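For this view, one protein chain was removed and the others were kept in their places.
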Amino acid sequence: MKKFTKIAISNEEDLIMGKSLFPVTCGNNLTIGAGKVYPEINFTLPTMMITKETIPEVKKHYSEIMDNILNRSKILNIPGLVVEFEQLPPMTDVPEWGAEITELIKKELDKFYVETGIPNALRVTVLDLRDADHPPLLRTGIASEKTISGFELCAQAGADILSIESVGGKEVHDQALMYGDLHGIAASLGILSYRDMGWLWDNITSIAKKYGCITGGDTACGFSNTAMQLAGQGMLPNILAAIDRAASAPRSLAAFEHGAIGPSKDCAYEGPIIKAITGYPISMEGKSSCCAHFSPLGNIAAAAADLWSNESVQNIRLLSGTAPEAFMELLAYDCRLFNKAIESNNALELRNLMVESDVEHSVEALILEPNVVIEIAKAIVNKESGYEKTKAAIETAYNSIDVSLSNNKISLSNTEIEWMKKIEEEISAFSKTEEEAVEYLEMMYGTFFSSQAYGL
Amino acid sequence: MKKFTKIAISNEEDLIMGKSLFPVTCGNNLTIGAGKVYPEINFTLPTMMITKETIPEVKKHYSEIMDNILNRSKILNIPGLVVEFEQLPPMTDVPEWGAEITELIKKELDKFYVETGIPNALRVTVLDLRDADHPPLLRTGIASEKTISGFELCAQAGADILSIESVGGKEVHDQALMYGDLHGIAASLGILSYRDMGWLWDNITSIAKKYGCITGGDTACGFSNTAMQLAGQGMLPNILAAIDRAASAPRSLAAFEHGAIGPSKDCAYEGPIIKAITGYPISMEGKSSCCAHFSPLGNIAAAAADLWSNESVQNIRLLSGTAPEAFMELLAYDCRLFNKAIESNNALELRNLMVESDVEHSVEALILEPNVVIEIAKAIVNKESGYEKTKAAIETAYNSIDVSLSNNKISLSNTEIEWMKKIEEEISAFSKTEEEAVEYLEMMYGTFFSSQAYGL
Amino acid sequence: MNELLEQLAICIERGKVNLQSPFPVDLKGQEGADELTKRAIENSIPAEVILNESLMVGMQKVGDKFEEGKAFIPDMLIAAKAMNAAMVHLKPFFESGEVELKGDFIIGTVAGDLHDIGKNIVRMVLTGGGWNVIDLGTDVKAEKFVATLKEYPNAFIGMSALLTTTMMQMEVTTKAIKEVSPATKVFVGGAPLSQEFSDRIGADGYFPDPNKFVKYLSQAI
Partner (left out) sequence: MNELLEQLAICIERGKVNLQSPFPVDLKGQEGADELTKRAIENSIPAEVILNESLMVGMQKVGDKFEEGKAFIPDMLIAAKAMNAAMVHLKPFFESGEVELKGDFIIGTVAGDLHDIGKNIVRMVLTGGGWNVIDLGTDVKAEKFVATLKEYPNAFIGMSALLTTTMMQMEVTTKAIKEVSPATKVFVGGAPLSQEFSDRIGADGYFPDPNKFVKYLSQAI
């Protein structure tokens, strides 16, 4: 296990788009994080079933998508490209299907490279099937085996970058989130998720080594993006979602402690914290992912991005053409702007504009402000265990919000202010030790999770 | 008729986003072109028929769209908004339908203003029905009457800004374009379109005066955007499309000579030339309109925009929500960035990044480079008649391309270079007088148009 | 209203379960729903009065606040917890004729889909609205819905799906249900859906908003 005891990027001016300390080279000659931001295009099926009978139709969709996005990439003369193939449940459930589609996409990318010389790489995101059981077994059982074999087969079939949106600890986090139980949130992320990430990423790393793939990274999508969605719909306080984001960083960092080297996953909005700590390149999504979900982070998300993604869009027709092709165009133009700024030494100015334009509107954006990111990153590396790191991240995030409130840098509704007080109280009542915290989880959420699944 | 004999914005640094010389105030307290860029959101129906029977369903779509975009506008705390209702053929064909939908939208906007205080305005774009006849009669006949009555009824029903994508001269321009006949292009735009615009906009202006609406402006959509689409699909040379863009500016300027005061129409990519000449605010669309059409102008289009639009998107479901709501979010974030740049005195830097990022990739973008825009604008105001203006615009555009080629600022395929020669030759053979040019049109395209329709 | 009942209503609304519960902060160390209900019974206030004039009033208030954007899901859940603590004491009094429920509602996320946050919220709102909710969880096959319907023949059915590739399971399931019981009403929800989709698959309605849905249901019966 790799320990990050000090942060790689400590100057906030260096936490910037297109530049990482340890660029990653993969696929067809694509180097990520070395001075350019590339589009990472994502897509999914329209309304249809995936069964043995429909597999030919499924493949036809992926072929059509590839034709369209590569056509647009060529016309717009993009400098490089990552394509993400994010699997849907049946594609990992029958891992051969996932592998066949991986092969199909990879072939198209190889042909495209020969024809155009445009560097590219394929990220395959295997589906984490392991939460189908109640409580999830995670390390054992058929769902776990299939998930791992999904990685194996896709690596073999040509995946350049491996990723997953893993779910360990989510069964508890979901509950804690709904009750706004910050202690439960901290313990589920800092202990359960953190432990599962270690186990899972050791496995992924060894598969990646075997086939020469890149270990991209994971995302707290099921955790803090769920919180963000719920806050966006008025169901949770925004400050809780903001703090949940910070709390999820140690969990996502665990992938890197266990072999990941980036580019991290697009929907991991905790990416900048990971980048500050590790120096590895990250993928981010913002306004360009309006097709997949709404968010208060449209511009600020780009601040430190090395890849710029649209998260996902169905293969349906818009007026211009298919939706994947349309979003390919959007990403290409955003990246042109980022790269022109980098090239002309204006990246910092552009970054600051993007940051400032969102921070004044949202407490969730505040957490991604480069100086706040660096404070949280520092707090995390100073602590030993996953639980300690998570508590430190929460405290730092809370303090940043508190200070910004006093400075009138941001403003919150009275309902949210009430929650600030509640959160302050909860923080001061956090269990001191990991053992106590586990006891708390067992008392409150014992029926939802199995200790063995986490090696506890 | 108002004559523009010198250009309003002669310094290329002043041709910039969010700032016009003559801001326009309209609707619910919205001032356009006075230091902020606002979203102009556009939308259309999904696949369905418009008949008496479906009108209730049609209205339900528009209500749903309004609910969604206003909800997103409020969440993202936008500073102001223009909604464009662009009519579909049956809505002008039965002008009452268009008026009823206008009323429905306007009511929602008024309510939104009361609730949120966010300034807003409604642009109604009436459909130009006049090209249904062959050859088009334009000034007479039922199609013409209905088109004009569309304006009358919508103005009455609450439209704040009136616009149209008018079609005079298109019946000839379409033919000339397909043959790559630059002389035909120049004469159809400079004589036929220019004359029709005068007639049409006198009419629109008098209706606007009667009801206190703003006369927004017209667009050469059916002319140079058609050329851009065809060039984008490899059917026409890009340089021809680029030159056609410049050639269409005098035609679109005619609206302003006959009473328009902006904001000009979003799909009028000739907008910056109009803004340089008149000083009135303009609406533009770029990467944000990837839902409606592809283009080589994704970033540069924003350079001088006062409104920023998505052109059009069907009311269908994406993964995030409906497509109009998703594009509302996209526009809101782009505008946040523009406005933050303006606020912090960085607009010029941002503008230059957006300009430069596209110009190196496309000759069509080159025509929108601020210094080229100003040259073309100067050439136009120096000439007397529509035909002279158009020829001057073409020559100036051609020269700019030629110089940029020599400087290696842009590069073109050999096939395009061949066309440069052909175009040079054609320019030198243009008819000297308007009479000769009309004779040429009659000889080449006599069956397609009627001289009376243009008062010739 | 009696001062005690007023205070109890506040405990429900604010989610103050009992003396020990640390939240809300400003009520720390004070008695909660648990103690106050016990006391009300000791004071011989009739159970119906406690329920209708205090507990329900508190729940209603937090529900209203939620609709106005002045409370969140956790506030509602915690209020429900306080309510439960109170109900423990009232239960005996409702022994025979328990509070009447509006009806049965079977809910689940369709086969192949594990997204359940939306579904859980719908369940909560339905429960709060007085429905007896049978939650089949996630990844629920058509047969399971049908089998459960046999147990609760008058139930309404609600399905949730978040994936474009599981939406079509709703059609399969709706057909299976309507085959055995054409009169059963089937409702669908989930981010990628629309009314048009509901119509297409033969379901009885699409609702994006659980509160509006519950209101609609109440009127439907």
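Which chain is which? They are A, B and C, in the order written, and residues in each are numbered from 1.
To be clear about the criterion, a residue touches a chain if its C-beta (ideal position, glycine included) is under 8 Å from a C-beta of that chain, and two chains touch if they have at least 3 such contacts.
If you're wondering where the values come from, they're calculated on a predicted model, not measured in any experiment.
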{"item": "Chains shown that the absent chain touches, full complex", "value": "A, B"}
{"item": "Of B:P39, B:G150 or B:P237, the one touching the omitted chain in the full complex", "value": "B:P237"}
{"item": "Among B:L21, B:M49 or B:V403, the residue in touch with the chain that has been omitted", "value": "B:M49"}
{"item": "From B:D131, B:D196, B:D266 or B:E325, residue that would touch the chain that is not displayed", "value": "B:D131"}
{"item": "Touching residue (missing chain; options B:S10, B:N29, B:T140 or B:T415)", "value": "B:T415"}
{"item": "In chain B, positions touching the absent partner", "value": "44-50, 88-90, 131-132, 134, 174, 178-181, 226, 230, 234-237, 314, 415, 419, 421-422, 425, 429"}
{"item": "For chain A, residues in touch with the removed chain", "value": "317, 319-321"}
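Methods note: only the chains that are shown with their structure count from here on.
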{"item": "Intersection of contact partners for chain A and chain C", "value": "B"}
{"item": "Central chain (distance from its CA mean to the mean of all protein CA atoms)", "value": "A"}
{"item": "Whole-Å gap between the CA centroids of chain B and chain C", "value": "52"}
{"item": "Chain A and chain B, separation of their C-alpha mean positions in angstrom", "value": "40"}
{"item": "Set of chain B residues in contact with two or more other chains", "value": "319-321"}
{"item": "Residues within chain C bordering two or more other chains", "value": "164, 192, 197"}
